[in-house]
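Data first, discussion second: the structure below is written as structure tokens.
Note that this complex is displayed minus one protein chain, with the remaining chains in position.
Up next is chain A:
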Amino acid sequence: QVEQVKLLDRFSTSNKSVTGTLYLTATHLLFIDSSQKETWILHHHIAAVEKLPLTTSGCPLVIQCKNFRIVHFVVPRERDCHDIYNSLLQLSKTAKYEELYAFSYNPKQNESEQVKGWQLIDLAEEYKRMGVPNAYWQLSDANRDYKICETYPKELYVPRTASKPIIVGSSKFRSKGRFPVLSYYHKNKEAAICRCSQPLSGFSARCLEDEHMLQAISKANPSNRYMYVMDTRPKLNAMANRAAGKGYENEDNYSNIRFQFVGIENIHVMRSSLQKLLEVSGTRGLSVNDFLSGLENSGWLRHIKAVVDAAVFLVKAIAVESASVLVHCSDGWDRTSQVCSLGALLLDSYYRTIKGFMVLIEKDWISFGHKFSDRCCQLDGDPKEISPVFTQFLECVWNLTEQFPQAFEYNEVFLLQIHEHVHSCQFGNFLGNCEKEREELKVKEKTYSLWPFLLAEQKKYRNPLYNPDFLPELTLLEPNTVSFNFKFWRNMYHQFDRSMHPRQSVLNLIMNLSEQNKQLEEDIKELEAKIKQRNGQSDVVLVKENQQSAHPAPVALKTPPCFKKEQLPVPGNDAVRTIEGSNTADNRYSELVSEFSKAEPAVVSLEYGVARMTC
């Protein structure tokens, strides 16, 4: 515990700060300022701690978080600062999974709730929903005990015609044994999205089983005999891989395939791209042109567009040509996950619901072994394995929600919350790198699943404009991928920089209104029931009711547009309140009024603030 610590505003030029006390707990860093406002930072969220050179006011300490929060403390005494620095370094870097927050987090659930929570998302159920197993596709037990592929789940769906020897043979010809399996099945088109890793083709190697495997996939689609093979890497990278005995499919060796590169860059490029983006967006007193050229140089939006473009290509193959598609990259757990999941999201409106999005993440990311632990640096490990692949996926989805405001049941807050917990290590879902690892960690017994918690507070994550019947006939989304449609995701990268956000949020307002609407509907039902009940009692009242119902129209016309302020100025209102006693609506109104984000005058970030000019 250190007192008299200053928290600096990241973008303010006048070095405004709040003073308070800094605490370190076992799991969190806590800062309480003089007005008792608390700032909690989970140790697992800390990406880097940096001590800056001593200044006159104390020792500055900058903490960068994985959720893009950056806090800047000034500790008066250097000793304290050093201590904090060291403790944070230790606390934020964990060597063993068992020490992660998830294993100590206790949300006060009993065992059966915990089990139920883990059962909320059932992938077998999901494949059933897609329509498999069926005449062409079946569940394979080839990977029981993770024998063939350690990073795949146990239950995999393959074409019926793919026998076990074919599977085994194909897996030996694929990097990390990740042979082609079903990711998504499109019932109406009878076409499938399959995924795998790169073939170990080198310059000329062939594998008959692998060729059979691909043939089996294309034959499993009765509506189109040829299939696409999408290599999501840039051609140059794929060719370079050949020297290492890996590579890509030779169209001549496989019958009826159409091979296509789509050019998404690898994890290292993405990592440094994000680094550049953060450098630019974190600059103080940034000019518009520096921002735009920084945005361009980082290449970040170009990468986002590349992923969406790839997904659009995939979707066209399925929706227009009814052709099955096999997607792979190098190991088939980064770019492949991005493209497969985004493609499915465009094809199937189920994944645009709150529950469906959870299923999609469970399926294409968690179960197929996206290396969350390595990519998000859950344990102290190789910094070269870190990469914002999943963040990119969320950003792609966000861009789609911007283009189709009514197509998604969830809102931006939902995406941000998932991003938060991918890094928080508070829940078991994202721990480790694959199913096998999670099984060994006994994640399902020792930790909790994130999804029931999100579902319980889904009110917060609902898009009030969501229209389930959006595009009734075809559920397919066809996004426009012209460059100007992709925007910088301010709410992700500046989530904690309040000075940058609009002061009033339309989303919150509409969310509140539609909540209020539901409540009002209930109120009306209740009132009507009461009136009905009374009507049964006396006839006199009935006459009155008729008179009454003739009146409301003129009142409605007079209502001013600023309806939120009026606290029901009806003469009879007070009487109603006293009679009914606990009227739910009353509390809620005041709550709502206070919730409406009023314009709070905030200091404008002027580069040449008045303060500086006058002195």
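As a convention for this text, a contact is a pair of C-beta atoms (placed from the backbone, for glycine too) under 8 Å apart; a residue touches a chain by one contact, two chains touch by 3 or more; residues count from 1.
Just so we're on the same page, contacts and distances are computed from a predicted model.
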{"item": "Hidden chain of the complex, named as in its UniProt record, picked from \"Isocitrate dehydrogenase [NAD] subunit, mitochondrial\", \"General transcription factor IIH subunit 4\", \"Exostosin-like 1\" or \"MTMR9 protein\"", "value": "\"MTMR9 protein\""}
{"item": "Residues from chain A at the interface with the omitted partner, ascending", "value": "11, 281, 286-293, 295-296, 299, 301-302, 305, 403-407, 464-465, 467, 480, 482-488, 490, 493-494, 499-506, 509-510, 513-514, 516-517, 520-521, 523-524, 527-528, 530-531, 534, 537-538, 540-541, 544-545, 548-549, 551-552, 555-556, 559, 561-565, 568, 570-573, 575-576, 579, 585, 596, 598-599, 601-608, 610, 613-614"}
